[in-house]
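All protein chains but one are shown in place.
A and B label the chains in the order they appear, each numbered from 1.
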Amino acid sequence: MGNDVLVITEHFDGAVADISYEMVGKAKSVAAALGGEAIAVMLGSGMGAAAGSFASDSTVYVDDPALEQFNPEAYGKVIAALMADKAPRLTMVGSTAIGMDLGAWLAAKSDSEFVAYVGDVAADGGDLVISSRLYAGKLTAEVVSGGGSAVVAMLAGSGDAAAGRGETAVSQIGSPVDLSSLKTKFVKLNRPAGGDIDITAEDKLIAVGRGIGSADNIELVQELAEAMGAVVAASRPITDAGWLPKTRQVGKSGVSVKPKLYLMLGISGAPEHLEGMKDAECIIAVNTDPKAPIFNVAHYGTTCDLFEVAEAMLEALG
Amino acid sequence: MKIVVAIKHVPSLADEVELNDEGTNLDFDAIDFALSEWDEQAIEQAVLVKEASGGSVTVVGVDIIEELEKVLHTALAKGADEVAKIVGDFEPPIESRTQAKMLAEAIGAMSPDLVLTGVQAVDDLDGQMGPMLAAMLDMPYVGVVVNVKAAGGTATITKEYPGGVTADFEVQLPLVVGVQAASQPPRYAPVSKIRQMAKTAVIAEIETDDDGAGGPTIRKMAQPVAAGHAEMIDGDSGEVAEKILAILRDKGLV
Partner (left out) sequence: MPRPLAEQKVIQEEVKELESFVVEGMDLSGHWNRMFGQRVIWDYSHDNMEKVTDLPGGESLGWCYGCAKCTAVCPIDIVGDYSPRKIHRKTQLGIDLFKSDDLWLCTTCMNCLRVCPKEVNMIKIMPAVREQAVLEGDVPAELQKAFEDTAKNGNPLGQPQRKRAAWVSQSDVPVPIMRQHKQPVDVLWYVGSYPSYHPRGIDAALAAARIFHALGIDFGILGPEEKDDGDSFRLAGETGLFEMLAEDNIKALEKYEWNRLVVTGPHEYNAFKNEYPKFGFDRPVQHYTQFLVEHLDQLKPLLKHEVNRTVTFHDPCYLGRHNGEYDAPRELLRAIPGVKLVEMGRCKENGYCCGGGGGGMWLDSFTQNHTRMRLSERRVREAVEYNAEVLAVACPFEVSRFEDGAKSTGNDHLQVLDILEMLDQSMRG
């Protein structure tokens, strides 16, 4: 086993996902401290140019038509072969729809240690100190990984994307494993039907979460949004329940937004939601729980009842 | 079709989380356990697949604190056919990877066509159950799944990406699926039915010699230090509403 750090980068629709650059940036500092190299890995088909956009020490790009779309089985097998070849000390995947299919599987296959929900990794002597945001972000666990190899699933926003952008020579290879007889076959992508408001283009959002209680209560929020010239967005539980369309969902599995105003009603601030709205210019949180994590992120907060506040605002706006 | 759902009993976040004296983990004496919310989705998806394509659903989990019964009774009330718990001389916590090993052994013996589990759990420190089960059972894995259909020897799996995009995969059975959300919200199990099950149901017990200890070395666990804190607006709701509007007016937002 060496001291290299392998970064499994991601792309979707031809664009490299930001988290890839964040991971490369983080990998560079860890690899430097370990005395190894940061190696970016990209899998795809016809993505050679994008593969050169990392500030890694080197980049391996595996090109194969079977890798054009993400396929957990194909990607897993290729990366497992690369890990066997490179014997890295640390492998980073994203804590994302793609990385979550790979990380724990690669760790089990390569007999490496695994840590999920990772916010930070640092080298401490020969050890890796890995902090994991457990229990929906309510606790941080500091894990020490000694001698062996490790795989970590990095949370979005845990590194500086700018530090991972750059140029490297790309070593392009074909698939090191046979991908002709996979049990998993990619069929097609389904894109959401257009027609609804694009919340990423809105200046003012009022986001509702679990605290809203029932579908009927959304009407009040709609009224307030209309009075303010804002649009209603939501956290996952609300769109899962079908109270608002999926297109209104902010967060990890929804969209990321950067409005001028993000007024949050009854959202406690799970890491998955924060990921999609933390860059809003003005965040105001209404939540009756004074310990809700959202108050660590919001600019203004109140523990008043959300319905009373909404009604009072509506009244004041006439 | 033999469908197995692997579940986790996890610390409930409904109450404040308290740490043990050493600050290395939760105070497990002071916390309740609950079914992982993603596993609840997995159970629902399993029952939906059974209703659409026939077969049977078996729900199995590691009985860490000897309180898994109620969860299993609820699963039966929702439509599971059989339930099993892995029992042994345990102390919490049992880390994910250790649970995955115990479950892989138990599930392997059941020869399933389809294994469903929640895509993640709040206590997944050393890994999500699904990919580890797949690796140990040598089956393909697809996670972050929002719909599963199975017919013949093939499953059609819908995986979710950000922004409302999904991808369809066709996978040869057997396989392991990490469920993000069932294709419809989990059904309500009337407490009357759960209590009926509690009186009549048989829970299979699978014994293990593994005491569940071990896992990553945790140096410390702590509540995250907030980088900042919101400026709290005081007053009754009317005053708060006025102050919020004043802030918005100040920024030219209303």
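We take it that contacts are C-beta pairs under 8 Å (C-beta built on N, C-alpha and C of every residue); 3 or more make two chains touch, one makes a residue touch a chain.
Just so it is clear, the model here is predicted, and its values are computed rather than measured.
If you put the hidden chain back, the residue from B:R187, B:R219 or B:K243 that touches it is B:R187.
Looking at chain A, the residues touching the absent chain are 213-214, 216, 288-289, 305, 307-308. Remark: the residues of chain B touching the chain excluded from display are 14-16, 187-188, 190-196.
The definition used in the following text is that only the chains that are shown with their structure count from here on.
Considering their complex, residues 11, 13, 16-17, 19, 25-26, 96-97, 100, 119-120, 122-132, 134-136, 140-144, 156, 158-172, 175, 178, 180-181, 185, 216-224, 226-238, 240-242, 244-245, 247-248, 251, 253-254 of chain B touch chain A. Interface of chain A with chain B (complex): residues 12, 69-73, 76, 97, 100-105, 107-109, 113-117, 129, 132-146, 182-192, 203-204, 228-229, 240-242, 246-247, 249, 252-255, 260-261, 263, 282-285, 291, 293-305, 308-309, 311-313, 315-317.
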